[in-house]
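Every protein chain of the complex appears in place save one, which is left out.
Chains here go by letter, A and B, matching the order in which they are written, and residues are numbered from 1 within each.
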Amino acid sequence: MLGWFHRLGSPKTFFGMSQSWPKTFGLLSLLLLAFGTVWGLLFAPPDYQQGHSVRIMYVHVPAAAVAQSCYLIMAISSAVFLIWNIKLADWAAKSMAPIGASLAFLVLITGAIWGKPTWGTWWVWDARLTSTLVLLMLYLGIIVLRNALEEKGNDGRPCAVLALVGLVNLPIIKYSVDWWFTLHQPASFTLTEKPKMPPEMWIPLLIMAAGYYFFVFSVWTSRIRNEIISRERKTAWAKAWAGSQ
Amino acid sequence: MTFFFKTIAREFLNYRRKPGLFLNPLIFFGLVVFLFVLGLGPDEAKLNQAASIFILVASLLSVLMSAESAYDQDYDEGSLELVVVSSNSLLIYSLAKSLAHWVVTFLPLILLVPFIGIGLFLDVEQIWVLCLGILLVSPTIILLASVGAAMTISLPRNGVLIGILVLPFYVPPLIFVTGLFEAALLKQNVFPYVYWLIALLFLALGLAPFATSACLRIAAED
Partner (left out) sequence: MFEAVSFSLNSGDILQVCGPNGSGKTTLMRTLVGLYKNYTGCFDWDLPSPPLYLGHRPGINDNLTPRENIKWVFELNNQNIKAADIDEAIRQVGLAESAQTCCSDLSFGQKKRVALAPFCVGKNSLWIMDEPFSGIDGVGITLIEELFLKRSIWGGSIIFSSHQAIPSGLSVKKLELR
């Protein structure tokens, strides 16, 4: 088992192993997302308060969960890179950052779209919204630092440190924002994705979440593969692979 | 321990030789407050509500200015390499630098705040609370800015970059300080916020120097 992980750390091995992953994950994700979307948009019951506008939940909620998981995955990759000095882990973290950022952005946009009919406003400084905004800012910070470091040709270790510092701070930010806003403005609306929902609602939600995860893995492995082939382009195996394409 | 004090002494000497390193951020601070005030207009009631926050945010921004210079110079000259090569701890080194940075950035600022507060129509109570808030939050701010500075140490023009990286982490301290100000305004008990700020301070003290020294080591080994 440990040997498998060790071999996984070699860019060449990973590249070979992951040949079919983007397509397979992508296909799975497409199927799941299509199934979940159709179910959610057409067949799931409308909410008794919100009516049909609750259906955006099937896009918004899984995106939120996955955006946070992406950060965790990125932080774990960064930790692996810092501790064991496996460059592939650094490339994995680098590849994950824009994906997480896009998802966080999607969460905010769909949330705003959901908010307009339900709350009457595009935005409110509620604890959850603010901490998701901060999550987006953390992602952007990591991307910006990565670009600045690569421009100068330095390695990505400060980015890894930043990802870990962010991981430590994320609960603090969430907690303090929660505390702040419950103190001053109790949440008039708790987003209703706790399992008080009937199965007709949370099953499509789960399907959508699974679809999102497979989508993320598909894009992530594809980006890692790009990163590998671009950084290792001078090696013999890369040239052989390019030649065989 | 002597290394700690020697580093602080050297930092102070450096600042004395080049006062611009800490005076310029102070002037920047004053100008930012001035801009805020101009933006809001001379209405006393409006200014009173927002003044404390303006001053606080301006101080956060000015710290970003000075953080850049605190670490870059050592790296560019090669002094950082000498520290890493010697058997001294980078942790103590970064703590000493942060302490010197704090003294030189926030002590003049806190002395300046009452005068600015008068100009912004704050009453004495509010000025006290403002000074208390800045005093409690400033070490956390400095420590976090050090982490940002250490991460971007080898990059040119990193003042803005430090801001982008570090401002999200300023959110919790900012929240608790604004809570402090509001509680004081409403004549409520300010001590919960004081304790929270002290807790954040210790958290930063426990974690940030490790991140800073790790990044300094990474930069020196490049």
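The working rule: a residue touches a chain if its C-beta (ideal position, glycine included) is under 8 Å from a C-beta of that chain, and two chains touch if they have at least 3 such contacts.
All of these numbers come straight from a predicted model, not from anything done at the bench.
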Which of the displayed chains are touched by the chain that has been omitted?
B
Given that one chain is not shown, which residue among B:Leu35, B:Leu82, B:Leu107 or B:Val124 touches it?
B:Leu82
Looking at B:Leu13, B:Leu35 or B:Ala199, which residue reaches the missing chain?
B:Leu13
To test your reading of the contact rule: which positions on chain B touch the chain that is missing from view?
2-3, 6, 10, 13-14, 17-18, 73-74, 76-79, 81-88, 220-221
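Here is the rule we go by: only the chains that are shown with their structure count from here on.
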Distance between chain A and chain B based on Cα centroids, please, to the nearest Å.
32
Over in the complex, which chain B residues touch chain A? Could you list them?
147, 150-152, 154-155, 158, 161, 164-165, 167-169, 171-172, 175-176, 178-179, 182, 196, 200, 203, 207, 211, 214-215, 218-219, 222
Would you pull the chain A residues touching chain B in the complex into a rising list?
82, 134, 137-138, 140-141, 144-145, 148-149, 152, 154-155, 157-158, 161-162, 164-166, 168-169, 172-173, 175-177, 179-180, 183-184
